[in-house]
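Note that one protein chain of the assembly has been removed; the remaining protein chains are unaltered in position.
Order as written gives the chain letters A and B; numbering starts at 1 within each chain.
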Amino acid sequence: MTRYIMTADLRRCIGCQTCTASCRQTNATPPGVQWRSVLDIESGEFPDVRRSFVPVGCQHCGDPPCMHVCPTTATYQRADGLVEIDYEKCIGCGYCAVACPYQARHITRRIDFAYSATPMANESARFDERRMSVATKCTFCMDRVDAAKENGLTPGVDPEVTPACVNSCIAGVLAFGDKEDPNSKVSKLLEETQHFRMHEELGTDPGFYYIWDKK
Amino acid sequence: MKIKPWHQTNWDARAAGNFIGGGSGTGLLIFAALSNLAALAGPAADYRWQAGLALVLVAAGLASVFAEIGRPFRALNVFLHPHTSWMTREAMVAPFLFGSGAVAICLGGGLFSVVAALLAAGYLYCQARMIAAAKGIPAWREPRIIPLFIITGLVEGAGLSALIVAAQSGTAPRWLAAVLLVALILRRLAWKIYHETLERRGAPKKALEVLARLRGRFERYGQSLPEMLLVAALFFRSEQVWLLPLAGAAALLGGWLLKFTIVARAAYNQGFALPVVPVRGQGQGMPGVKPGWSK
Partner (left out) sequence: MSAAARKVPQYCYQCVAGPDLLTIKVEGGVATEVEPNFAAAEIHPGAGKCCVKAYGLIQKTYSPNRLTGPMKRTNPNKGRGEDPGFVPISWDEAFDIIGAKMKEIRAKGVVNEHGYPRAAASFGGGGIPTYYMGTFPAFLAAWGPVDFSYGSGQGVSCTHSEHLYGELWHRAFTVCPDTPNCSYVLSFGANIEASGGVVAAWRHGIARERGMKRIQFEPHLSVTGAASAEWVPIKPKTDAAFLFGLIHVLLHEMPRESLDLHFLKQHTGSPYLVGPHGFYLRDPETKKPLLWDLTRGAAVPFDTPETDPALEGEFAVNALEVGADGEEWRHQGLACETSFTKLVTRMQSYTPEWAEQTCDVKSGTVRRIAAEYVEHAQVGATMEVDGELLPFRPVSIHFGRTVNNGWGAYECCWARTLMACLIGGLEVPGGTLGTTVRLNRPATTRQASVQINPDGFMHYPMNPTDKEHWKPSPKIRNAHVTMVPLSANSPWSTALGPTHFSWMFQKESPENWPRVTPPDIWFCYRTNPSISFWDTKELVKRIAEFPFIVAFAYTHDETNHMADILLPERTDIESTQLIRVGGTKFIEQFWDHEGFALRQPAVEPQGDTRDFTDIATELALRAGLLEQYNEAINRGSACVRLAADNYDFSLDPKVRHDAQTIWDRTCRAASAELTDGRESDGLDWYKEHGMRTRPTSRLSWYLFPELRKKGIRFEMPFQERLYRVGVELGHRLHEHGIQWWDVQLEEYGGLPKVMDFPGIWEQETIKQGGAGALAEYPFWLITSRSMQYAWGSNVGVQLMDEVAGNMRGHKSVVINAQRAEELGIEDGDLVEVHSYVGTTQGPAVLSQGIRADTLLMLGQFDHWATPYAKDMKAPSMNGLIPMSMALTDSTGSGADLVRVGVRRLGAAP
């Protein structure tokens, strides 16, 4: 069995948004549609205040509420744990978006390009009409993960088959890999650290682990 | 990027329209059948009016939500996931509901009115389960929304039924008043339990604020007013015919207000939270933070 997960080491994150920008570009999402973003959360009261930077996006849940509610089976879960969307099936009803407790799903009905209604060359080159008016979200860079099988590479180790956000992360916050493989980087990180998953109490079995201290 | 729960933008008044049309329509279909079956409310024409309006309401609800989907030409894909999706299930009930309802209308009631009523109950149940399955919206996912949405559908149906009967025959059946009163009391109870549970378990503050504002209006005009009118109607028997339809209208509008508010105004999402604040280099983590939540 394989379960691909992502870990975010919150001790390291500085909120630079490099992953956000990288994801926007790699996945050619429209302006404002961030499959990966980093939150800036303030807590406490002056002077005992903290600011935490928290990468968020689809958690590729083990028990994904989006999938259960989807009336079309457009949202589906793969054997390797990735939760994906078949853009050809999705009717854009938005039910998955209200079912997701991570606010990870986006439906773009009308595209505004970066500077106007007219796309720039790079926007034209990557525009995908199939993604209009359907639900979209982080795919864990599925195409890369799939390429790993073809060329014998390991997601989370070889950059060619690792999600763009992980590749781009300049503070070593994000890691990706197979939780079922005890030798994967993510398994080792989880072994060595204290971590949590967001909104775990909702029973979604998220595939995104937040590291907050050493063991 | 927002942290605190913000209002979801995926389902707007059009989605609320489906819960309003579907709930009232199915409730009405049930009461139409009850009236017809018991022959308590007169001729077949009454059933036809009531059932006809019921189907129109359900259809309007579906049309409303159809206007919201991004890819309407693929709408038939909605039938592909009966295994777990209450939206699929609702959609699957719909054609049978319309079919049996149409036949029952043609026949002026009878067995098919019972079949249609049962399917209407199923449809109403699907709707209630559908909203409760939206795990991303705390005000929706509270399981006590299920009885609330079911009972309000019935209340709305009874209210509408009373209006139509009054319009058709100028009568105010005492049984209907009694049933509506009972349904209203059950709705009051369901609302109270739903609202208090939400407050007790914690929810987005803004959602609770919306519900708190709703509470006054809803309980005053959607509950207390029709309840008093119905008590009066029962007390005055048939001398004051207007009391029942007026109560029905208030109960109906109260239900619509309730659903519109919950679906389109109190639908704050989960937001983000940290169970613990991370350690930076040295020191201790801090207790977590759940911005925008009541607890």
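Everything below uses one rule, namely that contacts are C-beta pairs under 8 Å (C-beta built on N, C-alpha and C of every residue); 3 or more make two chains touch, one makes a residue touch a chain.
This one's a predicted model, so the numbers in the text were calculated from it and none came from an experiment.
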{"item": "Options A:Thr7, A:Ser37 or A:Gln59, residue touching the unrepresented chain", "value": "A:Ser37"}
{"item": "Residues from chain B at the interface with the omitted partner, ascending", "value": "1, 279-283"}
{"item": "Hidden partner chain, residues of chain A it touches", "value": "9, 11-18, 20-22, 24-26, 28, 31-32, 34, 37-40, 42, 44-47, 49-53, 114-116, 118, 120-126, 159, 164, 167-173, 214"}
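Just so it is clear, only the chains that are shown with their structure count from here on.
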{"item": "Length of the line joining the C-alpha centres of chain A and chain B, rounded to whole Å", "value": "35"}
{"item": "Residues of chain A touching chain B in the complex", "value": "10-11, 34, 37-41, 43-44, 50, 52, 54, 56, 65, 67-74, 89-95, 97-103, 107, 109, 132-134, 196, 198-200, 202, 204, 210-214"}
{"item": "Contact set on chain B toward chain A in their complex", "value": "1, 3, 8, 10-11, 15, 65, 68-72, 74-75, 77-81, 84-88, 91, 130, 133-137, 140, 267, 269-281, 285-286, 288-289, 291"}
